[in-house]
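With one protein chain removed, the remaining protein chains of the complex are shown where they sit.
In order of appearance the chains are A, B and C, and numbering begins at 1 in each one.
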Amino acid sequence: MNKQKIIAVIGGGQCTKKEAKMAEEVGKELARRGAVLVCGGLGGVMEAACRGASSEGGTTIGILPGDDSQAANPHVHIPIATGMGYARNIAVVKSARAVIAVGGSYGTLSEISHALHSGIPVIGLNTWSISRNGREDSSIIPARSPAEAVDKALELASKKGEQ
Amino acid sequence: MNKQKIIAVIGGGQCTKKEAKMAEEVGKELARRGAVLVCGGLGGVMEAACRGASSEGGTTIGILPGDDSQAANPHVHIPIATGMGYARNIAVVKSARAVIAVGGSYGTLSEISHALHSGIPVIGLNTWSISRNGREDSSIIPARSPAEAVDKALELASKKGEQ
Amino acid sequence: MNKQKIIAVIGGGQCTKKEAKMAEEVGKELARRGAVLVCGGLGGVMEAACRGASSEGGTTIGILPGDDSQAANPHVHIPIATGMGYARNIAVVKSARAVIAVGGSYGTLSEISHALHSGIPVIGLNTWSISRNGREDSSIIPARSPAEAVDKALELASKKGEQ
Partner (left out) sequence: MNKQKIIAVIGGGQCTKKEAKMAEEVGKELARRGAVLVCGGLGGVMEAACRGASSEGGTTIGILPGDDSQAANPHVHIPIATGMGYARNIAVVKSARAVIAVGGSYGTLSEISHALHSGIPVIGLNTWSISRNGREDSSIIPARSPAEAVDKALELASKKGEQ
């Protein structure tokens, strides 16, 4: 049995309508390409992405901060309850071959940081940009659309899988 | 979409042939009843249980201690890489509605403890028994066979789900 | 500069008067011998042990499950806020050269398990005893008094430190 191609979608637990629409489209595209979606399992961007993936028959995993699987949004098929608070952010990104960030606040920035630290590619849609000691760090790969974000994520995930 | 009924199988990363046979049968029974299996994703009891579940078309989740999804045994469909060492034991049991322990060493005892602490039922096959300050604690529910263990786990999981 | 000799005291967040008295005496003895006390930072056995250590001029560390250092009992000098729930139990025992368990419930049993799994000696005062598949496991070293518990803990900690 082959292991699944797992892609993380990260972003705020609360988000704008525009971000929700982008996240939902990312979820749909991932499902159409046969990828499994992993996320933090809660609302906002996470819920929109799961709704999209689920509507196209995809599988969704939600790695939750709390003790209770019932806290997952209704489009999570496989809730993982960690009871470890924001330490779960690390498991979200480490479980993925690539990460797509949609908008997001400091929690999302922590996930981006953990992914880059672990050598996992990060694609960004209207998300953070970072500079180290005055020099721009271009590790977050920008995408102009959900479809382009998924294209890039799957391409980089394949390269990573071949390593 | 309904969330899956997730049952944990816990036990040693190394185990006897007898334990492996029991774990494989537990995995098969869980898959036949439509349950999703969650475990620590490595060898021994974990691998045997995943092999059993997979052979009957079931879905298996492996919550790994390390950074690398590739460390999962070959019968894990959905590897979750936590990078958190034995803290991942907590996520294994908290993600389940019931836990089946097969044999096991101190790591398994930690999982049993975390499950009982969280009010998650634990069914035991040739596993630990515990006494508190000289009085036997009968919280670990003994089963005489893999089929009986799965029966009890699913019955208790249903009750828990109704709460 | 030499690193401190750190000993963990574990036990319930709620406890009997007898347990509190034992824990306080354990804390006093540890401080008199120059050991630093580490615990989970909350009430019951943890608070009693910290009160004892503090009354004899010892240093106390509380590794807390939550986000807020203010949740530590008033006798904790150095609160560590993990935000990781019961995963903090692992850090409590791994930070110690030996563990003294006083009474305790399933959370304490998880700490005992993690310590034994990591090869850290565990001394018990009116605490759990364990049997693996019907055979008694004598890894938890019984003590008849707080002074004897501290004697044994420091003796085993020294051996461990020499390794």
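We adopt the following convention: a residue touches a chain if its C-beta (ideal position, glycine included) is under 8 Å from a C-beta of that chain, and two chains touch if they have at least 3 such contacts.
All of these numbers come straight from a predicted model, not from anything done at the bench.
Asker: For the chain that's not shown, point to the residue among A:I6, A:I61 or A:M84 touching it.
Answerer: Only one listed residue reaches the unshown chain, and that is A:M84.
Asker: Can you tell me which of B:G83, B:G103, B:G124 or B:P146 touches the chain that was removed from the display?
Answerer: B:G83
Asker: Of C:K28, C:H75 or C:K152, which sits in contact with the chain we cannot see?
Answerer: For the chain that is not drawn, the touching residue is C:H75.
Asker: Counting contacts across the full complex, list the positions on chain B that touch the omitted chain.
Answerer: The list for chain B reads 67, 83-87.
Asker: Please output the residues of chain A touching the missing chain, sorted low to high.
Answerer: Where chain A meets the chain not shown: residues 84-87, 90, 103-107, 109-110, 112-114, 116-117, 126-134.
Asker: Which residue numbers on chain C touch the omitted chain?
Answerer: 1, 3-4, 6, 36, 38, 54, 61, 63, 67, 69, 72, 74-84, 87, 90-91, 94-95, 118
The rule is simple: only the chains that are shown with their structure count from here on.
Asker: Could you work out how far chain B has to rotate to sit on chain C, using CA atoms and steps of 5 degrees?
Answerer: The best-fit rotation has an angle of 180 degrees.
Asker: Once you find the CA centre of chain A and the CA centre of chain C, what distance in Å lies between them?
Answerer: One centre to the other, that is 39 Å.
Asker: Which whole number of Å gives the spacing of the CA centres of chain A and chain B?
Answerer: Going by mean C-alpha positions, chain A sits 27 Å from chain B.
Asker: What residues in chain B touch two or more of the other chains?
Answerer: Within chain B, residues 84, 87, 90 contact more than one other chain.
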